[in-house]
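Missing here: one protein chain of the complex. Every other protein chain is in place.
For clarity, chains are labelled A and B in written order, and residue numbers in each chain start from 1.
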Amino acid sequence: MKRRNLFGLAAALTVATALTGPLAAQEMLKIGAVGPKTGPLAGGGAVTFWPNVQLWAHDVNEAGGIDVGGTKMMVEVIEYDDQTNPGETIKAVQRLATQDEADFILAPYGTGLNIAAAPIFERYGYPMVTHTAISDQIEDLSGKFPNMYFLLGGATGLAGGVIDVLSQMRDAGEIGSSVAMVNVADAFGIELAEAARPQFEAAGFEIVYDSSYPLGTQDLSPVINGARDSNPDAFVAWSYPPDTFGLTEQAQIAGLSPKAFYTAVATAFPSYGARFGAAAEGVLGAGGVFADGDAFKDYAARHEAVTGAKPDFWASAPAYASFQILQQAIEGAGTTDKAAVAEYIANNDFDTIIGPITWDENNSNAKYWTVGQWQGGVFKGVASTGRDGAVAAMPKTGWE
Amino acid sequence: MSLAKRDWQSITLSAVLLAVAACLPLTGDAYMLSIGITIAMYAVLATSWALFSGPTHFISLATAAFFGLGTYTTAIGIENGLNYWVTLPIAAILGAVLAALVGLATLRLSGVYFVIFTLGLAELVRQVVTWGQNVSGQKGLYVLTDITEVHIYLQLLVLGGIVYLTGWAIGRSRLGFALRIIGDDEEVARHSGINTSRAKILLFMVSGATAAVVGSMLAPRYIYIEPALAFTPMLSFLVVIMALLGGTGRLWGPLVGVIPFTLLWEAISASFPNQTTLLLGLSFLVIVYLLPRGFVGLIESGKRKMREREAFA
Partner (left out) sequence: MDILITGLLLGGTYALIAMGLNLQYGVARIMNLANGEFLVAGGFAAFWFYTAGQVSPLLTIFIVAPLAFGLNWLIYVVMLRPLVKRAKSHGQLEVDAILTTFGLAFVSVGIMLALFGGDYFSYSYLARPITLIGDTYALNRVTAAVAAVIICGGLWLWLNHTRAGMSIRAIAVDPKSARLVGIDVPKLSALAFALGGAVTAMGGALISTFLTLDASTGVMFTLKALVIVIMGGVGDVRGTIVAALLLGILETFVATLIDPGLTLAAAYLLFVLILLFRPQGLFGRRTT
């Protein structure tokens, strides 16, 4: 990983120096980017957010810039570290709006930081296409912040996808109907567990083990042992990055080996596949992409070439797609006027690397990936709320 | 209680400064306002922290516990149909009660044991709150209100004014006198008939209630309330650092720590987005080595020099 990062750094420097030379005189489009480089969410931001900012700027500039009403404008990205602190996110967005006079600002990273920044985006009329905000209050939020759009979906849909996949596997006779469910006791895990419980019940599943564990738990073996002793047909964990790794490793060791094994955030990270190798085969996780589609393959190749790291199989592509939407809206509106661009976003459909995007009445992308599965070293989407390219989920056959 | 000329002077000066600060939103500069909120928030937290920790020399790392408690009180209150303004006094009371309990529990602790006790306590409160949220079936907490940055800023200023008045009144009262003696030598204080426990607990309650109210006031700004953000231990540390950088010997000490520190932080974040943490750390080190007695020490020695020069002239 280290070598890759150094390579990425070197690549970034080359790009930066290549760009500053001849282009400095030309008129630039200032794009703000705020996200965590330090603090609890920094790990996720380093995988999903920052490389895509870099890649998108690279792609745009390599193509000669964004076409704004006939003139091609290069983009210049101004990055700020919000230290995973909502107060800092607000301050940084404010700074971009008033001090740097950014033409547009990319949506921040993570649910809480996005929502904290929403009033500032709203006040200055910046369109805000979020890529990593998961909320069941999309209706309230988009009512209050009309310029706020959601690409990644809501908790109910994410949980619903899991229940659909499990139901299908049960109908195919691959699993029974007992489920062990655990969640990390933080906003994300709590919200998803609450959304999942009634849906499991409605689908006729029996939750045989249901518990939470605190964020930062260093030994998850009691959780896994408890789940194992309930002898479930399916294991579902609404987990965060460090514990997604911990739960998986512990399940291998404790011999918790149900036909359906699901962990949430970070299952779709390339580092998950790299760490568990063949054992990851058949693991279900939050997210997914149309991994066999040319759009994603092409994107993944460029991502690796430009940033030195592979994209994840969930929010990376939507993050890039959200920047694409902004870009297409600027070109479509033919101006850098924020109100015109915001209006264009509201009234148009977009064609992105994750496929066509249309907004529902709550400014939300109603068709999103919900569940993916590691199959043959790739994390493929197996369930979505209307995306093309889903493959069938297969039962997991042990950890070997 | 009669006020001397000096007291009137300082009260007038403080009132004028507060009035000037209150004019900030009138400039219409939203960027300055967002910095102003950061300054006001840390100034109130650090000053109320120093009310207790300054005279007693007890370093508390529990600020995040009170702050988070306030944030959650407002979030849960609004979720259940309470008026925002009602949640503020509730937060203050809860904060004071928690502080009283902590105060009672920590009477026998001293030095680093007290420091880490408060740290552990903050984590305990956070764990209990998240667990409660999980088992109660409460989904994500959203504080969607019409409160704007200007409102939050003015509220913080008012709270700041109250904290200052309280601090000033305590300084003049028997309680303040008692605290100073406790800080110098607790043994002596006890022998001279001062109820040291009562004095310490009262002060800690003031400090805890203030931090809880600050948390309440900021809840509408964060909108989405997560335990990891509301109870972040970083907050406790930053408050201590800023107060100590300023100096805790004077009521205005923390303020002269908070202002330059926040501006420095802002300058570093704005200019070096990739090395923010690194440079922030380096500037701590520089400040500690160059200003061993905080900004208060710097200002006071500056004053002394001026006076000496005047005397010679």
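By definition in this document, a contact is a pair of C-beta atoms (placed from the backbone, for glycine too) under 8 Å apart; a residue touches a chain by one contact, two chains touch by 3 or more.
The structure displayed is predicted, hence computed values, not measured ones.
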Filtering A:241, A:258, A:372 or A:389 for touch with the omitted chain leaves A:241
Of B:17, B:93, B:128 or B:188, the one touching the omitted chain in the full complex
B:128
So one chain is hidden, and I want to know which residue out of A:156, A:178, A:211 or A:348 touches that hidden chain in the complete assembly.
A:211
In the whole complex, not just what's shown, which of B:145, B:196 or B:277 touches the removed chain?
B:277
Across the whole complex, the chain not displayed is touched by chain A residues 1-3, 5, 8-9, 36-40, 42-43, 45-47, 50, 84, 182, 185, 211-214, 216-219, 221-223, 225-226, 241-242, 245-246, 249-250, 252-255, 266, 269, 271, 275-277, 309
By the contact definition given up top, give the residues of chain B that touch the hidden chain.
57, 59, 105-106, 108-113, 115-117, 119-121, 123-124, 127-128, 130-131, 134-135, 233-234, 237, 240-241, 244-245, 274-285, 287-289, 292
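What we mean here is this: only the chains that are shown with their structure count from here on.
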Residues of chain A touching chain B in the complex:
37-40, 78-81, 83-88, 90-92, 94-95, 97-99, 111-112, 115-116, 118-119, 123, 135-137, 140-141, 144, 155, 183, 185-187, 190-191, 193-195, 212, 214-215
Mind pulling up the chain B residues that touch chain A in the complex?
29-31, 34-35, 37-38, 41, 127, 130-131, 133-134, 137-142, 144, 148-149, 218, 221-229, 232, 234, 266, 269-270, 273-274, 276-277
